[in-house]
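In this view, the complex is presented without one of its protein chains, the others remaining in place.
For clarity, chains are labelled A, B and C in written order, and residue numbers in each chain start from 1.
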Amino acid sequence: MNFEIAKDAIDIQSVIDKVVQRDAGAITTFIGTVRELTKGKKTLYLVYEAYEPMAVKKLEQIGAEIKERWEGAEVAITHRVGKLDITDVAVVIAVSTPHRADAYEANRYAIERIKEIVPIWKKEHWEDGQEWIGNQLETVAYPTGKPEEADLNE
Amino acid sequence: MNFEIAKDAIDIQSVIDKVVQRDAGAITTFIGTVRELTKGKKTLYLVYEAYEPMAVKKLEQIGAEIKERWEGAEVAITHRVGKLDITDVAVVIAVSTPHRADAYEANRYAIERIKEIVPIWKKEHWEDGQEWIGNQLETVAYPTGKPEEADLNE
Amino acid sequence: MNKILFFAHLRDEAGEESISLDAEGKTVEELKQMVAEQYQMKRLDSVMTAINEEFAPGDEVIKAGDVIAFIPPVSGG
Partner (left out) sequence: MNKILFFAHLRDEAGEESISLDAEGKTVEELKQMVAEQYQMKRLDSVMTAINEEFAPGDEVIKAGDVIAFIPPVSGG
């Protein structure tokens, strides 16, 4: 199973092991970690939620897209759900390819696609509140159950 | 010691651990592995040799260049020397940054710089011979002690 | 009957993980409007819809037994 949703800490090496191949000269990994500061605001922890069966299907789709675009690529992705503390690993993407340029490009493609089509959401918890983060660019936020005046007039 | 030459197998996780930071949201790694086929020719194994003290200095220099260009970046690089078999890990580059685009770019920069300035050489061993590989683009090769006619006329 | 799944802020607004209702013959858009009124949900416009774990356009007609999920803008990664 190269594409997984995990409830516990992700073992990075085991994700890498899935893409090792004799004809690969390069493996890239992307490790998304929980950052303490976003625009000066201090995060205490995050909670990730997934629509799990669909999320796995969409991760598989991303893998298929990559194999079609980058010849000889192997891909494995594990995304964690539940409560994550600062520096915890939320997602690991491993891509192997014969040559290194492809490994970087295909890996970058994977994270961008995750942020577009994979049904996973994060809720940020700060000292003064919490919020479901609205989209992958972190520009749209949906305050939990408490619409702001501005939202009502949108 | 974020910049090392290793004589034994590289523990990838331990390289990653060196760049974990509370203000990083992204860690990228590049893992260079020994590929079996290069341009249809079958490699049996590789031997890497380094001018070790200078290689460490040059890896440190690359780290300093990255920290100057990408704010908030942390970098760790370990390159292995000695005999490596197919799929063995030759080099691990880990870069953490607050935002993901930087983590990819800075990591890519590191591997390209390694191939330019770090005094490490690989000797490929095939069924029918062996050869010190001449440069990072793998376009110039130096047959071991047996110059070809073409080389003499260069 | 159809199962309707809510996630993220929609789950908080609905106060439910899922509901059951009969949406057979309705389009995705019609169902959205119905649910938005019933649960006083805002911003369903920016929410995508999945039928049986695959994204579906607003004019797709729902069949009996289809599982519908409302997918707010995602923020994984």
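The working rule: contacts are C-beta pairs under 8 Å (C-beta built on N, C-alpha and C of every residue); 3 or more make two chains touch, one makes a residue touch a chain.
Remember, it's a predicted structure, so these values are computed and weren't measured experimentally.
In the whole complex the chain that is left out makes contact with B.
Check B:26, B:73, B:90 or B:106 against the missing chain and you find that the one touching it is B:90. Within the complete assembly, B:49 is the residue of B:49, B:65 or B:88 that touches the hidden chain. Contact between chain B and the absent chain runs through residues 32, 48-51, 53-55, 57, 79, 90-91, 111, 114-123, 132-136, 138, 140, 142, 144-145, 147, 151-152.
Here is the rule we use: only the chains that are shown with their structure count from here on.
When each chain is reduced to the mean of its CA atoms, the one lying nearest the mean of all protein CA atoms is A. Those residues of chain C in touch with two or more other chains do not exist in this structure.
With touch defined as above, residues shared between interfaces to two or more other chains in chain A number as follows: 32, 111.
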